[in-house]
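Can you keep this structure in mind? I'll have questions shortly.
Here the complex is missing a single protein chain, while all its other protein chains stay put.
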């Protein structure tokens, strides 16, 4: 079944106010065009999650899309603290979001547990810290500290997560949604597979035959996927291995802009609301910074070796 | 650190009588040359495990190497029941092995739990069947049925496994032990990573640079590996994707031979004890069946596409 | 109206009975032999969007020869996704994505429980069988279990020597009590004499249809318990032209399915 569509339709048809949404990426393969579309469509009251959140989550929070955030960390990397996040928690602008905090061990494990149909999973972090004392919207279900039924020793267990929708950006997918990646994975494979349905954006749509030339690269099978969007440069200002580098200059631009409410909204107007889709975004990028700046981000070529699955 | 050695040394130095040994493979990438070496060196009292065992496990059992077997299944595939396994359990020949039985869901999960440092893992199989009633050498530690601390509902948890040694065969590895595969994985990645040390045999040793051309294929990092053996055709009569096909004729030969004690021992003499190493094994194969038969098993070429990790 | 050639063999009829249980879009875990044939007949007829998984880690394989095991080399080239057991059995099956699972066994009881562990006692078996493999979790977790078994009182006994794979266990409410996932469990038993289905209230298998050439009386005598018969019991629909055509022209041109005749599926 051909699931190729536009990001506008993918988001409009599959993500609803109040949904629990997993958004993949780790600077690597951030699904930024989907994030912009969520903002453009004015989605509300979302619960969002992923390990090590960055500018994309900050932007969603600043835009008022987010009600709840299952988090481990959020920053702008080299550009320091996440401004919109801070404004939300320190000053209630645009509103205070509810936060439930885990770590880069427990949250990926909770997504893996969700993907694998486990009710909970034991982890060895959190213990002895104030992360145990603070309980947000999950309340007493944030974790349980039990005595192991095997040896009686204390074991921490955390609940599985199953988002309503997972959004990931990948290098390539076929029209049905078989999605392939290479390079840094973050919690992408398990976040997507834990979700009840998956929206895939990709740098290139390839044939089912090409998928079959290297099936070990597939992280999500087509039967979980509800929409496939061919969206080159979708991770910008993040990067996609083999396609383009991270745009540190744009990161600085966002940092500066998001340092004030006014700057943030001007940024949103320019880069989100005033561009209807990713093609217009790229057009605007080139208009504003020049083709040379765009070209400079494109990846060098250094291909590896092909392998055979034949017998 | 260059860990390249011979299978003789790898097994002699790293596997000791009484060890708990994970042996990878799923017809695909069976580490058969290591299995033969275990028999040749007369190892004793091993506890062995993997999901969906086959001819290699049957051979180890018939050769008297095995004391205990954490199992899910064992057969000769199209050639039916595993003869040596049956003789052991039905007639005590050469001795009765102790069996602890799980399934192709719970055992891989127990190995994954071992690899990930979890004490136990919840699973949704076994319930309501006699697999719950029979408890072997793990006794009451085979599983625990608890009420979920989250919702009070019954949850089955099974213990993590951490073998002393893991043995896997892969397509390629570098001299330090970074091991790469493609194609059917079975429980190989988690079985190896759950083990305290890993012996890697491979079809080809490649440079560290070649590993780095496609790091997403690596399933075991070098710091877990104690020995690397370049051992082409090591999976025969199993197969390795991209290298050679399964040898159904040889499977029949083993089935016929293993149908009697005498036949089995004659088989061991011919294919294990009378050949000092894998090179001699291949020589004997060619002497016995002809180069054409050997050639026929070699994989066709149908290479996929290379990818770039550049930025 | 469907055409029904009359030159079919029993294993072909059985494969077609399995195929008809698969709905378009179903995610199906298959083994080798019957399951693969059934699933592929379905794909080539009424369920083109059904998709197949093998427990070894393969999704949507494109084998150019019939796979002789779930780890067969021919399942590798061209598949849509290849991982390992944890991906297929954990992420897809335990994750709740599998609609149909095929099962077979040396013994099957009235509740669809299956024995693939031993004949005789577990500790001193008369015959030691392979064990569960993927059968137990497939029986526990697939939404619809399709069971293939030969129809005789030894194979359909009143009581199993060992329950390897759960059907409805000891009857109504048993799966629920154990917190097994809702709306899972066996949905059909296809034998060489009949199609059995499960009563929603008693969870017992009953005769839904008898294959051409067989009688209710024969089926009753060949069953190890006092099997019930549906009010609307009828003759099983023989293989349709398009079903046989898919099987013989595309899936099994060498008619390897004939080996099942030798195994007693007549």
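Each chain carries a letter (A, B and C) given by its place in the written order, and its residues are counted from 1.
Going forward, contacts are C-beta pairs under 8 Å (C-beta built on N, C-alpha and C of every residue); 3 or more make two chains touch, one makes a residue touch a chain.
The model shown is predicted, which means the values in this text are computed figures rather than measured ones.
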item	value
Interface partners of the hidden chain - shown chains only, full complex considered	A, B
Contacting the left-out chain in the complete assembly, out of B:30, B:129 or B:178	B:178
Listed residues A:62, A:114 or A:241, member touching the removed chain	A:241
Contacting the left-out chain in the complete assembly, out of A:104, A:141 or A:259	A:104
Option from A:59, A:155, A:253 or A:307 whose C-beta touches the chain left out	A:155
Residue among B:94, B:136, B:149 or B:221 touching the omitted chain	B:221
Hidden partner chain, residues of chain B it touches	1, 115-118, 174, 178, 193, 208-209, 211-213, 215-216, 218, 221-224, 308-311
Hidden partner chain, residues of chain A it touches	26-28, 51-52, 71-75, 77-78, 81-82, 85-86, 89-90, 101-106, 108-109, 112, 123-131, 134, 153-155, 182-190, 239, 241, 245-246, 248, 302
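In this text, only the chains that are shown with their structure count from here on.
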item	value
Of all other chains, the one whose Cα centre sits farthest from chain A	C
By mean Cα position, the chain sitting nearest the middle	B
Distance from chain C to chain B - Cα centre to Cα centre, in angstrom	29
Centre-of-Cα separation between chain B and chain A, whole angstrom	37
Residues of chain C engaged with two or more neighbouring chains	58, 73, 76-77, 82-83, 86, 90, 93-94, 141
Two or more partner chains touched - positions in chain A	116-118, 213, 216, 308-311
